[in-house]
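Submitted below is the structure of interest, expressed as structure tokens.
Note that one protein chain of the assembly has been removed; the remaining protein chains are unaltered in position.
For reference, chains read A, B and C in written order, and residue numbers begin at 1 within each chain.
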Amino acid sequence: MSKNYPMIKIKIQNEDFDISEETKNLHQNNTGAIVNFVGVVRGLDEKNNQIINSMTLEHYPGMTESEIEKIIFDSYKRWELTGVTVIHRVGELKPSDQIVFVGVSSKHRQNAFDGCNFIMDWLKTKAPFWKVEENNNKKNWVSFNDSDNQALKKWKK
Amino acid sequence: MSKNYPMIKIKIQNEDFDISEETKNLHQNNTGAIVNFVGVVRGLDEKNNQIINSMTLEHYPGMTESEIEKIIFDSYKRWELTGVTVIHRVGELKPSDQIVFVGVSSKHRQNAFDGCNFIMDWLKTKAPFWKVEENNNKKNWVSFNDSDNQALKKWKK
Amino acid sequence: MVVKYFSWIKEHIGKSEEQLDLPSNITNVNQLINYLNEIDEKYNIIFEKKELIKIAVNKIYSSFDTKISNSDEIAFFPPVTGG
Partner (left out) sequence: MVVKYFSWIKEHIGKSEEQLDLPSNITNVNQLINYLNEIDEKYNIIFEKKELIKIAVNKIYSSFDTKISNSDEIAFFPPVTGG
């Protein structure tokens, strides 16, 4: 079966994004299903029971984009997808701000669900972003969560 | 472990919906992850290779809402969710119009992915909606797709 | 009793609902179907493949042997195709 490449969009930006608009961009003729993941800043660090006043995200320009591109490439080798959009914010964010958008469209809903889930799991472990939480002038670099490594197991063939 | 009930919203309506707004409604303190499914009208009936000019959706008022409510109830017995929104349009729709929105929020992304996927699969097989496609004054009542029954197998414990 | 029809069943019957006054010997869905089949041939096409028809009694998925009475709302419809 020959595969068509999906429409791909990757953006690393300070600005917020509009989910309605991004979803509309993923509409294409014969696309029936769109699955979006949206991550938002939590107001509480549950592990340490700490209120979070703000957080700052930094990334590795160039490498971040290329790692996301590789993940998207892997996703459309596995599933027939018609479009993939990944937007990740950097800079200072406040609780309940949107951090990340992963939108995946496909003719068939399970492909869209699996593709979106796969991209998020790999983005969490491979895309070079680092969060530092700020609380009363104290900085706390968030540490990697091993459950994100565990999540990858479901994608091993 | 005691569970908190998620915020629940169910709407059956003619009007379009705004995904950004619905996603914002699913933001709650300490909700980190939101997964949205959006279904759109396809412009082509692939099985019969027919262009679709428009389609009309009818439902069973009262029963549709209560079936969706049961599905949502089942979903939050299985996963810890903080919010669930289901909006389904009825009446006449055109290709690339939005049909359905299922938004699920949770502290943890895999719960949001699984909850949203589960609700869509059951909605497809249980919620009383019927589509009729119109093409050059010919009406074609869409027939049930057995792949939707197959999709349910993954939820059998 | 109110009997409701949806989708192509509604179109075939030519109405979305009808009021029936049920004879007292009709106590389940199967008996209602037999009764409808007798009063008008138009029901035959719908019920000739009964296993393809979904049934709701008072808006709850039900089966052919579900008990019914004159105060119930019965619905017949094809498998659902929303989403």
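We adopt the following convention: a residue touches a chain if its C-beta (ideal position, glycine included) is under 8 Å from a C-beta of that chain, and two chains touch if they have at least 3 such contacts.
This one's a predicted model, so the numbers in the text were calculated from it and none came from an experiment.
**Q** Specify the shown partners of the omitted chain in the complete complex.
**A** Looking at the complete complex, the unshown chain comes into contact with A.
**Q** For the full complex, which residue in A:21, A:58 or A:92 touches the chain that was left out?
**A** A:58
**Q** Of the residues listed, A:19, A:35 or A:127, which one is in contact with the missing chain?
**A** A:127
**Q** Residue by residue, what part of chain A touches the chain that was omitted?
**A** Against the left-out chain, chain A lists 39, 57-60, 62-63, 66-67, 88, 99-100, 120, 123-132, 141-145.
Please note the rule applied: only the chains that are shown with their structure count from here on.
**Q** Go ahead and note the Å separation of the Cα centroids belonging to chain B and chain C.
**A** 27
**Q** Roughly how far is chain A from chain C, going centre to centre by Cα mean, in whole Å?
**A** Whole-Å distance between the two chain centres: 49.
**Q** Centroid from C-alpha atoms only, then distance chain A to chain B, rounded to Å. What do you get?
**A** About 22 Å, centre to centre.
**Q** Residues touching two or more other chains, restricted to chain C: which are they?
**A** Residues of chain C never touch two or more of the other chains.
**Q** Chain A: which residues touch two or more other chains?
**A** Within chain A, no residue contacts more than one other chain.
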